[in-house]
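Have a look at this one.
Heads up, one of the protein chains got dropped from this complex, but the rest are sitting where they should.
Here the chain labels run A, B and C in written order, and each chain numbers its own residues starting at 1.
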Amino acid sequence: MPASGCFAFGREVAAFYDLNRLGAIVVKATTLDERQGNETPRLAETPAGMLNSIGLQNPGVLRVIDEELPYLQQYDRLPVIVNVAGTAIEDYVQVVERLSQVNAVAAIELNISCPNVKCGGIQFGTDKQMAANMVRAIKQVAKVPVIVKLSPNVTDIVEMAVACEEAGADALSLINTLIGMQIDIEKRRPLLANGVGGLSGPAVKPIAVRMVYEVSSAVNIPVIGIGGIMFGADAVEFLMAGASAVQVGTANFVDPFACVRIIDELGAWCDAHGVRSVIELIGAAKGERGVVRS
Amino acid sequence: MPASGCFAFGREVAAFYDLNRLGAIVVKATTLDERQGNETPRLAETPAGMLNSIGLQNPGVLRVIDEELPYLQQYDRLPVIVNVAGTAIEDYVQVVERLSQVNAVAAIELNISCPNVKCGGIQFGTDKQMAANMVRAIKQVAKVPVIVKLSPNVTDIVEMAVACEEAGADALSLINTLIGMQIDIEKRRPLLANGVGGLSGPAVKPIAVRMVYEVSSAVNIPVIGIGGIMFGADAVEFLMAGASAVQVGTANFVDPFACVRIIDELGAWCDAHGVRSVIELIGAAKGERGVVRS
Amino acid sequence: MRRGGEKLALVQIISQQSIGADIFELTLEAPVDLRVFPYEPGQFLHIRVTDSFDFLLRRPLSLCKVDLIKNHLSVVYRVQGQGTRRLAAKRAGEILDVLGPLGHGYPKHKDDRAALLIGGGIGVPPLVELARQLRQDAQSVHTVVGFQTKAQAILVSELETYGPVTVVTNDGSLGNHGLVTDVLTQAFCADFDRYYACGPTPMLQAVQRRLSEWQLPGYLSLEERMGCGIGICVGCVHKISRNGRIAQLKTCKEGPVFDAQEVVFT
Partner (left out) sequence: MRRGGEKLALVQIISQQSIGADIFELTLEAPVDLRVFPYEPGQFLHIRVTDSFDFLLRRPLSLCKVDLIKNHLSVVYRVQGQGTRRLAAKRAGEILDVLGPLGHGYPKHKDDRAALLIGGGIGVPPLVELARQLRQDAQSVHTVVGFQTKAQAILVSELETYGPVTVVTNDGSLGNHGLVTDVLTQAFCADFDRYYACGPTPMLQAVQRRLSEWQLPGYLSLEERMGCGIGICVGCVHKISRNGRIAQLKTCKEGPVFDAQEVVFT
């Protein structure tokens, strides 16, 4: 079971367990140039969730290639997926070109949905025409499969998904965070320095499950489910909603062992329910009842 | 402090306290004809929230006028706001015409955002042109102020808000519920009979606060804040985000006294902070820091 | 319209006892003075299992027994999911946030002479106080209770203090082998004026079908997922045929007990 963008570049969690135990690793968003990210506070706790406004802090693609990816190559059974972000199509294209020269990259995840940068990626994530253009441009330069990560901050995520599929995406991952705000009522201002931030964690799970259900019903490419997964049972829920795999984000902050614990819990659930392969679970909740899309 | 659509028509809560203590009451969505609503299960519990798929069950506008509103008239200090829903502009217009003949109605809340009915109101809530047409049509027949209740299931709620303001809305209320789903992994199907439902409760509060902040910065009409208010401090948060009043939904299900408790807590907070009128709090979080809209 | 007893109260847990496989009896201070507001068997308490948002909604549990002298109530429940698991971890002395008693229980028919009580699984608890009250009204009480297996059989000896009890288990590990409806033959039912049933929906449906054949009037206590418990969320409805039309009535407010004739199963 792959882990998501909340894992930095893997080094830290490697102190807790063997990364080969993961299905894959999705590293932190990588941009063309180094980015320092937003001011602090960047984090807030919310009911059953959290807000973040990291702002894509990362050392830039060249240093990622030089300093981070070689470290991960020691894990021979660990496909590395690089999350790519930027502010213009050309940025994305250049990052993907650079990454395509590196063997260590198993797939690209296009982050067209980060809510935390000014003039940032989210425009691509909320306009289907722009998203399709982006995907087409990237597909021309990418030598590995391209996963497009969708934003939940849209009126119609199915429309976005279909546009990305038609433009050549190899898979979709969803959801990124929802835009939220918390106010520090004593200080009378937004708690995050950036004002708004991205909401993640169990609070958003029902929204994510709904979107995975809808999107996986509308496209023929694999869908990776993300959003509020804390336990194996949550992973089962996403699989039954139609996800072919899942990513775990916020849970890693609460429990450094979250990914491997969830893999174990999922295995135990399958054993207890006579399920031989998780493939049997994919879309299992879709059979009997027609679901009203409102 | 007004209460929201989660209050039926007031009779039940009247068993717990004097409804005159409320700032106003917003009764359950009223449609032209009687509606039986969706199949059960209609409710699910989620992390810090709940899903509902009631489906606008109500006795229809005529019986609301005959059987429900007269009951509320005994509360002389209680402005009654009727939440109006339907499937076509003509339905809405007819309901509002009927209600305009009744003295007991202080304002109309146009529910263009209910996610729980097939071909339902949510189209109006996600297309700014349709919303504007609806508001204009209603303003022609309404004799009382028209509040438009916005859906959070949109890419750009500010755009919707501005369209409604330009079309003549007297106030805006937000947010309605977010569309979500929960899967019963033992039964391998969506838990709600309707498949999807509306997410409410503390889980959605950060999203609601963000939208209230953005919308109240963009329009000149009053904004009513709704979404996950459980305590007086939550009401303070919405006021500081720019709401002129708040509505309390899910909290009433947990605690029948929620509305009056929150009013008391808000008063106590103001006293402890030397605030003489809640008006001082409205938009208080906007002063110092520019907020990045992503 | 206040019926009298609905109240939100913080009450103390008097005791919590395991009485079967994952089944507990929880005894509480009553939230109201039961001599002033006598409760109806079939009513329920709506309980907050913790003040955490993880369990935002209350859990409905039927009243099972009453101690009028100490003003104590008890509920009997099975650990079903996380919420009841949390409840089962509570100990005597802890405080519980309780709303109720709520809803309409089993109506009284003072002129009846013989009552048939039918319970299935975790639907048995409300029958205990019902049996007591019926006996107080000098009716004879015969109870038929069905369980999956012996380990889940509960409250049988309590019910026996009020009259004969026929036990049925799905696997035959206690009493008769089979389903409760197997017992409800025409001959068996001929002696009763009325029946009172509580249990899983398939059982209620089978009981309704069978006993309407024998023209025995009765009541069913329905189970739907509840939000508020007081009639404001309209989440807990069930189809009820009344006054010539089928309406979705709230089981928390108009029910959970309905005239068996009125209940529409789909």
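Quick note on the criterion: a residue touches a chain if its C-beta (ideal position, glycine included) is under 8 Å from a C-beta of that chain, and two chains touch if they have at least 3 such contacts.
All values derive from a computational prediction rather than experimental measurement.
*Asks:* Which shown chains does the hidden chain touch?
*Replies:* So, spelled out: the chain left out of view touches A, B, C.
*Asks:* Using the touch definition from the top, which of C:Asp22, C:Asp54, C:Asp112 or C:Asp259 touches the missing chain?
*Replies:* Result: among the candidates, C:Asp54 touches the missing chain.
*Asks:* Which parts of subunit C are in contact with the chain that was left out?
*Replies:* Within subunit C, the residues that touch the unshown chain are 50, 52-54.
*Asks:* What subunit B residues would touch the chain not displayed?
*Replies:* Residues touching the hidden chain, for subunit B, are 47-48.
*Asks:* Tell me, which residues in subunit A touch the chain that this view leaves out?
*Replies:* 6-8, 11-13, 15-16, 28, 36-37, 39-45, 47-50, 52, 54, 57, 201-203, 230, 250, 252-257
Convention: only the chains that are shown with their structure count from here on.
*Asks:* If you connect every pair of chains that touch, what shape comes out? Choose line, ring, star, complete or other.
*Replies:* Topology of the interface graph: complete, with all chain pairs in contact.
*Asks:* Which chain wins if you rank chains by how close their C-alpha centre is to the centre of all protein C-alpha atoms?
*Replies:* B
*Asks:* Using mean CA coordinates as chain centres, what's the subunit B-subunit C distance in Å?
*Replies:* Taking the mean C-alpha position of each chain, the two centres sit 35 Å apart.
*Asks:* At what distance in angstrom does the C-alpha mean of subunit B lie from that of subunit A?
*Replies:* A distance of 32 Å separates the two centres.
*Asks:* Could you give the separation in Å between the centres of subunit A and subunit C, each centre being the mean of its C-alpha atoms?
*Replies:* So the centre of subunit A lies 47 Å away from the centre of subunit C.
*Asks:* Going by the contact rule already set, what residues in subunit B reach two or more other chains?
*Replies:* Expected reply: 47-49, 201-203.
*Asks:* By the touch rule stated above, which residues of subunit C touch at least two different other chains?
*Replies:* 53-54
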